[in-house]
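In what follows, a structure is listed as structure tokens, so that the remarks can point back to it.
All protein chains but one are shown in place.
All chains are identified by letter, namely A, B and C, in their written order; residue positions are counted from 1 within each chain.
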Amino acid sequence: MSKNKLISVEQAVDYIKDGMTVMIGGFLGVGSPNKIIDALVKKGVKDLTLIANDTAFPEVAIGKLIVNKQIKKVIASHIGTNKETGRQMTEGETEVELIPQGTLAERIRAAGAGLGGILTPTGIGTVVEEGKRKIEIDGKEYLLELPLKADIALIKGAKVDKNGNVYYRNSARNFNPIMAMAADLVIVEAEEIVEIGEIDPNEVITPGIFVDYIVRGDE
Amino acid sequence: MSKNKLISVEQAVDYIKDGMTVMIGGFLGVGSPNKIIDALVKKGVKDLTLIANDTAFPEVAIGKLIVNKQIKKVIASHIGTNKETGRQMTEGETEVELIPQGTLAERIRAAGAGLGGILTPTGIGTVVEEGKRKIEIDGKEYLLELPLKADIALIKGAKVDKNGNVYYRNSARNFNPIMAMAADLVIVEAEEIVEIGEIDPNEVITPGIFVDYIVRGDE
Amino acid sequence: MDKQRAREIIAKRVAKELKDGDVVNLGIGLPTMVANYIPDGIDIILQSENGFIGLGPVSKSGEEDKDLINAGGQPVTIKPGGAFFDSATSFAIIRGGHVDATVLGALQVDEKGNLANWMIPGKMVPGMGGAMDLVVGAKKVIIAMEHTAKGKPKILKECTLPLTAAGQVNLIITEMAVIEVTERGLVLKELGPEATIEDVKANTEADLIIADDLKKMEI
Partner (left out) sequence: MDKQRAREIIAKRVAKELKDGDVVNLGIGLPTMVANYIPDGIDIILQSENGFIGLGPVSKSGEEDKDLINAGGQPVTIKPGGAFFDSATSFAIIRGGHVDATVLGALQVDEKGNLANWMIPGKMVPGMGGAMDLVVGAKKVIIAMEHTAKGKPKILKECTLPLTAAGQVNLIITEMAVIEVTERGLVLKELGPEATIEDVKANTEADLIIADDLKKMEI
């Protein structure tokens, strides 16, 4: 517990290279690491594969990366709130892979949890089946869905201690805790940074062992 | 949120019938619902299938159900601390199915999460493989492990509000939260019962929607 | 019938399907209106798939919480006794059968209980979000929609748009009818306040079985 995890937003963005696969927490912008995203936009890192629940709105959070054409491929459950994502998809500029939200969450969790995959009933009888193995158990069909990993996860916490333990607030939690387990490098943007011991070990949501670096957020 | 979930320990035990499958939280007795277990021992409900991490010690928690010969089958990861379980297994009195602890946890979670199964690398190349489907993904073998459900889950919380929201303390959490999701009926023994609103919604570990009944514990 | 009046009839009628203590997920749009018509004495618990139960009304202007939105992105409140969780847990709740009912809109629904509500190829591809998991996982799937779209039937012999899920719909509620999906086919159970059997048949492509106890909708 000796490493100093605190870095600047510029240092954080230096870890993100062209072509990497990046998970970003948030749901329609709530719970996204906006300061890091803004720095990414400023730096113009490109050809990223983005894994996120949605692409927010054109002027909000993850949406800005879309508008700025930094994303080569989007893996998400929903893009309907950001018309630019749809336009880029339709015109063949950006590849979009749509995944049911529960399957997206479970695939990310599977990667973090060392599972080879999970069987879900979701998507059976729909286009989501395409290209996937179906496995029958007790007469019921399931889709075999594979783990989804990233090079980097960018997450956002309300309160983060210097050990990297994260406490989320309200619905800003969403995909952040599972993404924190499924990437090679994890950077958390902290609304508030506190001393070790200030978050009760019973109330830690993401244990500090998952967090490599902490960036001080704006709020 | 209108139902009164508070019942007596006698009422709780009335839900548990001979031959049922019962999950009980706890790890070597820590985090087990002792008051309910004691009432079960007193009532002598029998032929139960028990799903638990371990069988504790002969005089402690779940161990008492073993000593009192109320269990037909044990599904656990470890029975070494309770010699009576081993004796009953060896002499053919009680069936014992041993499951790796992580697989046990994941199978219980899968049942609660509506998954048809999960793929784990744990147990490959061991006796745990026997009778299970192996699935290869990217050249690596995994065992397909199926969900594990129960008729009743008996869990223990440190603080429970009248809605059934549960807050666990320290390592007493263990299997309780996942068992609360994997049974048809869930009864929580509460060390402390508090009013609705006294547990911060961010600090609830088991949401009240999973809890059918609350029993006041002894501490 | 005026659109607003039609939507009100639908929302009111759906509200009567919900039982005290039910955990319910309401889709965006018309389904969200259902919360306004829950009868006195009935308490339902709303689940919000972005990560909480105990969803309360939309926030008053000036009282918005930046960390608290519903799945449609509106600033909302949480009721006392609610709980927050991450997206994996949220969909464990949904897929695991812990949601008693979900109310969703539809583009098309058919005789087999197939539902299409997430895309129109070449036109609208917003993504399925949580809909596929909700329809597969909820114990009861209620479709709440206007009976026709631009005068054309939406209740078909067979959906032509890409499915959200196969064979999962239980009940269809429109301003003209309450229709149950059964193994025998679609059963017309109730007529809307201004509808006759002939009206419903004329506006429905699918075959309808008229219930022996066909009633007028009570709203």
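By our rule, a residue touches a chain if its C-beta (ideal position, glycine included) is under 8 Å from a C-beta of that chain, and two chains touch if they have at least 3 such contacts.
Since the model is a prediction, treat every value here as computed from it, not as a measurement.
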Touched by the hidden chain, restricted to displayed chains: A, B
Hidden-chain contact residue, picked from the options B:Glu84, B:Glu106 or B:Asp212: B:Glu106
Contact residue for the chain not shown (choose from A:Lys35, A:Lys64, A:His78 or A:Arg109): A:Arg109
Options B:Ala76, B:Val160 or B:Val188, residue touching the unrepresented chain: B:Ala76
Chain B residues touching the omitted chain (full complex): 27-31, 53-54, 76-81, 86, 89-90, 96, 98, 100-106, 108-109, 120-128, 158, 168-178, 205
Contact set of chain A toward the excluded chain (per top definition): 1-3, 109, 111-115, 161-163, 165, 181, 196-197, 201-202, 204, 207-210
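Throughout what follows, only the chains that are shown with their structure count from here on.
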Common touching chains of chain B and chain A: C
Centroid comparison with chain C (C-alpha atoms), farthest chain: B
Pair sharing more residue contacts (C-beta pairs) when B-C is set against A-C: A-C
Chain centre separation (chain B, chain C; CA means) in Å: 35
Separation of chain A from chain C, taking each centre as the mean of its C-alpha atoms, in whole Å: 29
Residue list for chain B, restricted to those that touch at least two other chains: 113-115, 201-202
For chain C, residues contacting two or more additional chains: 52, 78, 84-85, 88, 91, 94-95, 136-137
